[in-house]
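Missing here is one protein chain; the remaining ones are kept as they sit in the complex.
First chain written, first letter: the chains are A and B, and each begins at residue 1.
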Amino acid sequence: MLEQISSLIFQTDFVFSIFRITAPILFAALAAVVAEKAGVTNIGLEGIMLISGLFGTLFSYWTQSWMIGVLGAIVVGTLLALMMGFFALKLNTDIILAGIAINTMSAGGTIFLLYLFTGERGNTASLTSSNILIPTVKLPIIDSIPIIGEIISGHAVLTYIAFILVFVIWVLLYKTAIGLKIRAVGENAHAAESVGVSVIKIQYIALAISGILCGMGGAFMSMYYSQSWNTGLIAGRGFIALAAQAMGRGEPVGAMFSSLLFGLAQALRTKVSGMQGVSSNLISAMPYLVTIIGLVLYAASTMKKVKRRKADEANEEKK
Amino acid sequence: MSNNEYVVQMKGITKVYPNGVAANQGVDFNVKKGEIHALMGENGAGKSTLMKMLFGLEQPTEGEIIINGEKVSLSSPMVAISKGIGMVHQHFMLVPSLTVAENMVLGMEPKKGMFIDYKKAVEITEEYAKKYNLHVDANAKIIDIPVGMKQKVEILKALVRGAKILILDEPTAVLTTQETAELFKELINLKEQGYTIIFISHKLKEIKQITDRLTIMRGGKSMGVYETADISEQGISRLMVGRDVILTVEKEKAQPTDVVLKVRDLEYTDSWNRKMLDKLSFSVRKGEILGIAGVEGNGQRELVEMLFNLNVPDAGTVTVNGQNILGVPQRKIREMGVSLIPEDRMVYGIASSGTIEENLMSDRFDKKKYNKGMLFDMNAMHEESDRLIDDYLVLCKSRKQEVGMLSGGNIQKVVVAREFSSDPILIIADQPTRGIDVGATEFIRKKLVELSREGAAVLLVSADLNEVMELSDSLVVFYNGKIAAYFEDTSMLNDEIMGEYMLGLKKQTEEEVRRVCHE
Partner (left out) sequence: MNNRRMLMFEIIRGAAAILVALIVAMIFIFICSDQPFEALRYMLVSPLVSNGSISMNSIYTIFAAMTPIIFTGLGVCVMFSSNQFNLGGEGCVMLGGFIAALVGIYCSTGTYLDMVIAVLIASIVCAVVLYIPAVLKVKLGASEMVSSLMINYIIMYVVLHFLNNVFADGSKGSVQTFPFAETARIPQLVAGGSKLTWGFILALIFTVLVALFMYRTRWGYSIRMIGINQNFAKYSGMKVGAVIILSQIIGGFLSGMGGALEVLGRYEVFLWRDLPGYGWTGVTVAILAKNNPIFIPIAAFFISYLNRGCTLMATYSDVPAEMVDIIQAVIFLFFAAEKFLAKYRQKLVVAGAKEELSQKNAAAAEGGQK
């Protein structure tokens, strides 16, 4: 059995699929990273992706342009995130409850809206045609390299964008003024306020960025991954992303690696399902378990650090 | 004298807070260009309020502020900063995971295209650090640097924003001796470069050492402006420490018997590496009120935390009737008969959205008396809370009212009712009447005396000199985590003597202090 699995893992299409599966999780995980850095926990990722995914399909159907579809998804994602911001920052709704509300709304709200706009029920399979899906690209030169070409070339545009965004978000957070403000607001809002930084404004901005990323994630799912929109489209990816953010210690690169871990596990599941003696369900459960273990290790290590610092100080004092 | 020599003129400043507290009453405060000016006063004298108004955090109810000859309205810190005023808060306004340079430029980032010009930020930091001789490591993260350097970053932050007038709020409170010496050198350097510094402190030696002039505040009013060279330390202390209204509480002479609380050689160094408690030893006997006087920040808070297991000391022992209470869960401490009126009632004293009844029951809800099998005996609870509300004159509609909706005095009465009614053998009262109305204050003080005469041991910690001198049977003065003086009889004391011990001008011998151990 192990042989079987290992032979699978070393197939190029398997590695290819990991990237494909990771991309949507990565979008959402980056969304979680940006929001959390500004001190707002965005648990509405799941719902925002589902709704923006729907609008991605709708816009592309109406305009027959995948690009406008993606843009539409981004706009809707941003608006939803800002709406969360309005309730949380302006009306003092607990940000977690605001996120739960978005998720609640998305579940049936999307079906309703779909019916409202198109008269379709439950999915958009009949609206979609291949010309309005997000196209894949063959990378020049790389495509012709054996193995590597097969793995890296031929992905959807948004897959590349997802991984490029890891770098972009890192730059945004660590190399730009707005990023500095986001980090300052999330860590010590008073300090930021004392030098004239508007905390609420920065949190709105962070939520908006979070919404943009969710919008891309949603569009990726409905306009490429599943080829059409349906109610089970996101299937917990928003929550997984939240975990990826936590396990990645809130950093873009960390979040990418934990997203890849989830991607790997899901790719494995798809591969081994149907194989004798391997439970695809149990494999699916693994990443969640790993997340909890990751959280525990992280929490334990920070706790130790605090203790050690205290002990060090005590020792210094004795000297 | 021409007005132009003043950079800051605050005229007839009165500040009344919405809750009716008048923190400043007709205060005049003038600072000359290029001087180091001390603003002195006890806690609650109104100096922070005055400085908050100068930095735009609060607006005066009456009076005007003139900066560099121009009448200004300082509606926010940003306006104050634009007028060249900078403030270094006692609690640093820094973001721990950012570097020094990043903290320096936060909100005014130098840019290169879309990005922060981090190199420029470092350059700016280093340029200012060099210019003002305030050495910081621009690339280090705040979390990794010592307190002294953090303070320098704060000063640089103000300077880089164009501050010409610096307000330093008790800057030495968090520093070691060496760091303090360094800071003073830097401040004098700044003064030589033409900067004006307002220095809030109550440490006499430092004031004498570094300032040119000083303004003393007491009870929300200015007690005058003096040339530092012309006034003696005793003179300052006399003006600073004193009572305005002398309320007297009638009490019989105490008849103290056995030792209840026994504190021996307690030591604690806080996370800023300051020795907050230094081999502290004392005892409190049954039937007496032992007062702890002292300027805040001399170890009183830490002591109380240790006594109620809210913090852990580095060394020492504490016993109540011979039983250890260090590291013992609060439930056990309470079972031993210890009560605490906490310093900050909103943090520890109450659950503000709970009802009055729920707040009164928090230490006794699991007693047999209030439970019938699995369930609460609601009648017993109602009876008890109604009784307490009556006995302690809590002004409310009913026991079901939300406690957070009451006035400060009534909230404190709820806390006091709970803490006093558990038949305590030891009561620790930490600032029991802070910020509450006269009626409630008087009531709580009377109750405290009553309980001590009925046989409780009382440890009273108060920054209110009037309170601690009137209520205490005997009294210790804290200075720098140590007992500077012990007075067995408080009737002979006056403000002047107290002031000298509180501000560290005088100190009793070890033997004299040792008497408080009653051994």
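Observations on the model:
Convention: a contact is a pair of C-beta atoms (placed from the backbone, for glycine too) under 8 Å apart; a residue touches a chain by one contact, two chains touch by 3 or more.
Keep in mind that this is a model prediction, so the values were computed, not measured.
Note that of A:Ile68, A:Leu82 or A:Ile100, the residue touching the chain absent from this view is A:Ile100. Contact between chain B and the absent chain runs through residues 308, 310, 329-334, 340, 342, 347-354, 358, 361-363, 365-366, 371, 374-376, 378, 395, 397-398, 400-402, 405.
Mapped onto chain A, contacts with the missing chain fall at residues 41, 43, 87, 90-94, 96-98, 100-112, 115-116, 121, 232, 236, 239-240, 242-243, 246, 279, 281-282, 284-285, 288-289, 291-292, 295-296, 298-300, 302-303.
Everything that follows uses one rule, which is that only the chains that are shown with their structure count from here on.
Centre-to-centre spacing of chain A and chain B amounts to 47 Å, using the average Cα coordinate of each chain. In the complex of the two chains, the chain B residues touching chain A come out as 77-78, 81, 89, 92-98, 102-103, 105-109, 111, 114-116, 118, 157, 161, 269, 271, 273, 314. By the touch rule above, chain A contacts chain B in their complex via residues 171, 175-177, 179-181, 183-184, 187-188, 190-192, 194-197, 310, 313-314, 316-317.
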